[in-house]
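Just dropping this structure here.
A single protein chain has been removed from this complex, and every other one stays in its place.
Order as written gives the chain letters A, B and C; numbering starts at 1 within each chain.
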Amino acid sequence: MNKIHATATEALDGLLFDGMQIAAGGFGLCGIPELLIDALVESGVKDLSIASNNAGVDGFGLGKLLETRQVKKMLSSYVGENAEFMRQYLAGELELEFNPQGTLAERMRSGGCGIPGFYTKTGVGTVIAEGKEEKEFDGQTYILERGIVADLAIVKAWKADDTGNAVFRKTARNFNPVAAMCGKVCVMEVEEIVPSGSLDPDSIHLPGIYVHRLIQGTHEKRIEQRTTRKQEEA
Amino acid sequence: MNKIHATATEALDGLLFDGMQIAAGGFGLCGIPELLIDALVESGVKDLSIASNNAGVDGFGLGKLLETRQVKKMLSSYVGENAEFMRQYLAGELELEFNPQGTLAERMRSGGCGIPGFYTKTGVGTVIAEGKEEKEFDGQTYILERGIVADLAIVKAWKADDTGNAVFRKTARNFNPVAAMCGKVCVMEVEEIVPSGSLDPDSIHLPGIYVHRLIQGTHEKRIEQRTTRKQEEA
Amino acid sequence: MPWNREQMAARAADELQDGTYVNLGIGIPTLVANYTGDKDITLQSENGMLGMGPFPFEGEEDPDLINAGKQTITEVDRTSYFDSATSFGMIRGGKIAAAVLGAMEVAENGDLANWMIPGKLVKGMGGAMDLVAGVGRVIVVMDHQNKKGESKLLKSCTLPLTGKGVVDRIITNLGVLDVVAGGLAIVELAEGVTEQELRDATEAAIV
Partner (left out) sequence: MPWNREQMAARAADELQDGTYVNLGIGIPTLVANYTGDKDITLQSENGMLGMGPFPFEGEEDPDLINAGKQTITEVDRTSYFDSATSFGMIRGGKIAAAVLGAMEVAENGDLANWMIPGKLVKGMGGAMDLVAGVGRVIVVMDHQNKKGESKLLKSCTLPLTGKGVVDRIITNLGVLDVVAGGLAIVELAEGVTEQELRDATEAAIV
């Protein structure tokens, strides 16, 4: 079971096609698959439909794929902080499907767990409910949301063993496990690959069964909003 | 935020009423809330409806509540290994609703996550589908299963900090996290309560938000099927 | 004198119950954390964390540790991390006792609009729709009127909704109001604000 590849480009070999749907992990710029995004830019694959909570910033993260016009549609909950995104969207060059953040996360998990649809009260009575089936349970109205199954998942973890068992660090976990689950194929980048047996079996966040290909690399990990307090405030 | 109680009986104080629904963690006799089951027996609460993957064995685990006739209905996937259960069931003294194991687990998680219903292909075309709504997604048939919200969840973890952040050990995790999630109130028993700050925040299996009351105690941890190999086989 | 931002935040903090888990939105709601006093409150950050601490000291920022506003933060001794599906599972499942958030408009039936102004830049609802649909109690903190002096407490919202009939209590610079059958009920007036002043500043029906 050799899941380890030398580079992001090699790890994506044979998996890409124009018009494909990709699920990407990360929240803002935290825990995003930087190396795989760069490899997607390099590949030139186009007309991508990307399910990702955010769309990166200008020039970093998924923003890079927007600049090269490789993205046809975004499925996100929040796309501020990205002028190029807004320009393309307002010019009608980019489709955008807003999903409430929790609905997006649950749609990914559901797709990965063989659940094609689930009911939620999130968005009932709002534009989010338009065109969706409504159903009453115990006198309350819910809407039907669909599971997402993506052609490819690109995710980033902190460490993984050589069988793909992965651990995330702090809030960089976010959408990564559920994005991994919903991919027909999942490629993961990590900061460190360790031998199997080095991770505590009780503390693995994402079992290797969800990870098909694995690369190790160096990450910029850019901070979007650097907020601090002064030492004397302590 | 004082969640710690001295005894199982004290931890259940004010939470019990006849005819209530209880979700219980554990698989077979592994990871079952032994102390809380004993306290339920002692309390005399009756006409219980219990969602639990199994029904214990004669004289241990949920089997104790069956002997005292406190159970009106079981919602389980597998109830072998329990002669008293079978006797009561065949005599019509006990209701039984079979749920496929994965459906039961997902029903508990869903109920805890505000999802009143989800679609699954498990059980399509079998007796499990009888009376349930069917729906097609992408040409395949699925059935609608309901989320479970229980009046009380009784679960067992390995360790918890004083705010209820809990970790489980090996396969004793099983249904415990999802049972905890689906309880309106959740009482947890652990082998050891540790000060907050002692558990790795990245390795907590069940955040304390799901745990309302907490007790520490000694567990028998009976083994149901002791299987071994001889040293020379190694 | 109407309340200022800090006073509104302090008043909102009074709403939070000891021993609960709460979610604070961006803006004035963020300030609420400074006024919880002796109460044992655990803050959720919906990107996957319970037990949110203050901003880090300079030089100690961790790119792997941010809040839902993408700001660098710290952890506390009870912190736990989890994935986004679990995070919104606890929100949707009603495990979060209260959310405190800002608003553009609130209607007398509890409708809330705080994510979108048609024709303007649309950034998205983020986790706001999940929060208002799921948490135990939705507390809105906002100015009573907009910059043009128009009431933000309306008979019905004009902007696209974040949630329908979801608001429980509104704390403005003029006072505190509850959403009840038939309209809004005055709970409290800011010091020096008269009931008439509040009524005059309110389009919504006050019962």
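In the analysis below, contacts are C-beta pairs under 8 Å (C-beta built on N, C-alpha and C of every residue); 3 or more make two chains touch, one makes a residue touch a chain.
On a predicted model such as this, the values are computed, not experimentally measured, just so you know.
Student: Any idea which chains on screen the missing one touches?
Tutor: The chain that is not shown touches these displayed chains: A, B.
Student: Going by the contact rule already stated, which one of B:Lys3, B:Lys64 or B:Arg173 would touch the omitted chain in the full complex?
Tutor: B:Arg173
Student: Need a quick check: the contact residues on chain B for the chain that isn't drawn.
Tutor: With respect to the unshown chain, the touching residues of chain B are 27-31, 53, 76-81, 86, 98, 100-106, 108-109, 120-128, 158, 168-178, 205, 221-231, 234.
Student: State which residues belonging to chain A touch the missing partner chain.
Tutor: Interface residues of chain A facing the absent chain: 1, 109, 111-115, 161, 163, 165, 181, 196-197, 201-202, 204, 207-210.
Note that only the chains that are shown with their structure count from here on.
Student: Between chain A and chain B, what distance separates the C-alpha centroids? Give it in angstrom.
Tutor: Computed value for the inter-centroid distance: 32 Å.
Student: In chain A, what residues contact two or more other chains?
Tutor: Residue numbers touching two or more other chains: 106, 120-121, 168-170, 173, 205.
Student: Pull out every residue in chain C that's touching 2 or more other chains.
Tutor: Residue numbers touching two or more other chains: 75, 81-82, 88-89, 91-92, 133-134.
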